[in-house]
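Complex shown without one protein chain; remaining protein chains in place.
Right after this comes subunit A.
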Amino acid sequence: MDLSAINPVLLIASLMVAATPLLLAAIGELVVEKSGVLNLGVEGMMIVGAIAGFAAAVETGSPLMGFVAAAVAGAALSLLFAGLTQLALANQVASGLALTLFGLGLSALMGQRYVGVKPPQMARVDLPLLSDLPILGRILFSHDVVLYFGIALTAAVWAVLKFTRAGLILRAVGENHEAAHALGYKVVKIRTLAILFGGACAGLGGAYISLIRVPQWTEGMTAGIGWIALALVVFASWKPWRALLGAYLFGGVTVVQLNLQAAGVAIPVEYLAMSPYLITILVLVILSADKSSAPASLGRSFHASR
């Protein structure tokens, strides 16, 4: 066992990379749930985003195009969910589960040609001076654009929900859709937009795994991150910064356990592999003592005649 092989600087830097897919998916789902919709299809939208982004990046040679394609693919899949739940008034739980199963199958089909292919590399941001700072430079200032985008998105979602009218309307729709309708807000339209946003975010998160974190394509490579994102939203009490905290915690434990595995610690690999899921959920359960903040209309179908 050789713990000295673990470099703390690299550890923190890779923690942020490991956390980003989860963060993106969770922020998207947070917005969806704030609008009162429970979309259990995050895992499916992520994996479809992963393969769509991977394919687009390989074909165009541009990782950035890959991310755009991933967001579009995630949103397209979520549109199916929106149609089912908002127009056809299908049950949200069943539709979400179906979406996940569908996404897993679809991605396997789409990805057959891409197994073993190497995607183009995403350039790292190179900030003169900042990136050259001794330790902070490596930890904070030499990542790819999408990682920063994830943090910026968290800040943006927090600010929009807290300070803007659009955010207020979104929260109102999730809180009491009948009252929002009575005041003349278009509940179905607002929810559909939120679902699309959530789908695009999940797609981005998936592509981050296949293009940057791993980077290659294997079937089922999201490995339950979508489910963790769903749990994260609940345990983060629908608060964006807490979702960020939870995502980094999950990323941190993941990276640490990988390093411990590499260092040959005498704990069975299975226990190490399950530790990120266990520890994240445990910490968030303790954090989420204030349970009153769930959107009151979460998971309820809305129809104007009722």
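Convention: contacts are C-beta pairs under 8 Å (C-beta built on N, C-alpha and C of every residue); 3 or more make two chains touch, one makes a residue touch a chain; residues count from 1.
We take it that contacts and distances are computed from a predicted model.
Chemist: Name the absent chain by its UniProt protein name; which of "Nucleoside ABC transporter ATP-binding protein", "Uptake hydrogenase small subunit", "Heme exporter protein C" or "Thiolase" is it?
Modeler: UniProt lists the chain left out of the view as "Nucleoside ABC transporter ATP-binding protein".
Chemist: Looking at A:L10, A:A159 or A:A179, which makes contact with the chain not pictured?
Modeler: Spelled out, the listed residue whose C-beta touches the missing chain is A:A179.
Chemist: Of the residues A:M65, A:L79, A:I169 or A:A273, I need the one that contacts the missing chain.
Modeler: A:I169
Chemist: So that we can see where the missing chain sits, which residues of subunit A does it touch?
Modeler: Within subunit A, the residues touching the omitted chain are 165, 168-169, 171-172, 175-176, 178-180, 182-185, 292-293, 295-296, 306.
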